[in-house]
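Every protein chain of the complex appears in place save one, which is left out.
After this line comes subunit A, so read on.
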Amino acid sequence: MVLMETDTIECAIDNDEIHLNNNNNNNKFSSTKSQGGATVVISPATSVHELLECPVCTNSMYPPIHQCHNGHTLCSTCKTRVNNRCPTCRQELGDIRCLALEKVAESLELPCKFYNLGCPEIFPYYSKLKHESLCNFRPFSCPYAGSDCPVVGDNTFLVAHLRDDHKVDMHTGCTFNHRYVKSNPREVENATWMLTVFHCFGQYFCLHFEAFQLGMAPVYMAFLRFMGDEEDARNYTYSLEVGGSGRKLTWEGTPRSIRDSHRKVRDSHDGLIIQRNMALFFSGGERKELKLRVTGRIWKEQQNPDSGVCIPNLSV
């Protein structure tokens, strides 16, 4: 069974495509369907999709799908929580699997749940979830570091959320000059971090500064994330610099997309990492107090991979 009734399909579709194999997601077929947008979903498919909704948790059901003696269905997660009683008719639940419904689901094709955000794609029931976890039209997650904030939305919404709910500092401009101060830098057992949002080039960037333990050594790390997708992040480059007493450390790189979590970027070491001793050295004075000045800037430039250069190889 396919989603479309022949009546609503554009005349452009050939007869061949109506006999489309369920597993064949032909692009032309998909793009034609997408012109209908949300209105494509019509009665027969909708009722099947509704049948696949668990009556208890209302999530989509995936194999194994269960049923009671009277035929009421239930998802496997909820089955473990209903004390062997069907929530619909209160009869005793067995271990009956509703294979027929699982098979019907195989032939169901549905639009991506982000169709209202612009995603034109249609997927078979069993691959829809995977696509939706990677869909480019899906909203962004709140980029705040620390405990995972569940808020999602577009960038404009998230910037306001960071400002109002997380009290994050906002700056306009593409250069920065921050001084990180910590009176007792030896207390770095728990990870501590700061986030500042920069607005430039019509985009938003998140500058993270964090103290944590790298293995057993205390370090500080600064890195930039871009509020947008990786593809767009590649249009920008940023630099970070620390220094003092005749020494200077400069990092230059591409901001990571906020699609990559703060923790993932931190643990990949993709930024400016300074050992605590060196950070204290740069702080000057007695070197007991952290007063680290970090300067930096963001500019529009794509980084190219290094071209091959003929230089001697030295094996370690």
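FYI, a residue touches a chain if its C-beta (ideal position, glycine included) is under 8 Å from a C-beta of that chain, and two chains touch if they have at least 3 such contacts; residues count from 1.
Criterion: contacts and distances are computed from a predicted model.
Only one of "Missing oocyte, meiosis regulator, homolog (Drosophila)", "Guanine nucleotide-binding protein subunit beta-5", "Proteasome endopeptidase complex" or "E3 ubiquitin-protein ligase SINAT2" fits the UniProt record of the hidden chain, and that name is "E3 ubiquitin-protein ligase SINAT2". Touching the missing chain, out of A:66, A:128, A:178 or A:225, is residue A:178. Set against the missing chain, the residues A:92, A:106, A:154 or A:169 yield one that touches it, A:169.
Of the residues in subunit A, those that touch the hidden partner chain are 145-148, 169, 171-173, 175-182, 184, 187, 190-194, 196, 209, 211, 214-217, 234, 241, 243-254, 268-270, 272-273, 275, 277-278, 281, 287, 295-297, 303-306, 308-309, 311-316.
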